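Only a single protein chain was left out; the remaining protein chains are all shown in position.
Here is chain A:
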Amino acid sequence: MEHTQMWKAQTLEELVQILHHLFAGDKVNVAEVQALMDSYDSNPLEWMQYAKFDQYRYTRNLVDQGNGKFNLMILCWGEGHGSSIHDHTDSHCFMKVLQGNLKETLFEWPNKKGIGEMMKKSERVLRENQCAYINDSIGLHRVENTSHTECAVSLHLYSPPFETCSTFDQRTGHKQKVRMTFYSQFGERTPCATAVLQENN
């Protein structure tokens, strides 16, 4: 059993530094990473520059590329913004709320034929500074900012990094591969054309 060291990140910059250290090798100690993410007390002044909101949908803003071992990004959710049900392409996914609240709904994988309403496993509301973990063996999830008055901001860590994933229609289990894009990278807006309709079902 690996020894789990307890880290404390005082600032976002420190969090990134420690993450580089934790991901230097080949193995990921999930408990250690989660404890580290938990330990960082969200300070908006430290991440404001990455928090770029879009009027129409949630945004993904790249913060650090972890020497190719992970992607660290900040997601900005306007009022009512939510994601589709999606998988994580065999990667670890850590999600920490930096501001506001996010509802996470877990789903079972649909059966092979992808017919019939998908089965909800559980749901919870993540509050500020809470950190969740998911990977494909745990299941699929949908993340939403259900507030009609407040925005939400979350910090996501994916390892290994991935650019595509599958989204699922809750009513039928039908899945579709999608390519994910960044709204900004390292604080700079990086527009790219979206030709495909984003349907969050």
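In this text, a residue touches a chain if its C-beta (ideal position, glycine included) is under 8 Å from a C-beta of that chain, and two chains touch if they have at least 3 such contacts; residues count from 1.
Here is the rule we go by: contacts and distances are computed from a predicted model.
Entry comment: the absent subunit's protein name, as recorded by UniProt, is "Leucine rich repeat containing 58", drawn from "Ribosomal RNA-processing protein 42", "Leucine rich repeat containing 58", "CCZ1/INTU/HSP4 first Longin domain-containing protein" or "Pyruvate dehydrogenase phosphatase regulatory subunit, mitochondrial".
Checked against the full complex, the candidates A:E123, A:E150, A:E163 or A:E188 give a single residue touching the omitted chain, namely A:E150.
Only one residue from A:T11, A:S39, A:N135 or A:T172 touches the chain missing from this view: A:T172. Residues 44, 47-48, 51-57, 78-82, 99-100, 115, 146-151, 153, 169-172, 174, 176, 194, 196-201 of chain A touch the missing chain (whole complex, contact as defined above).
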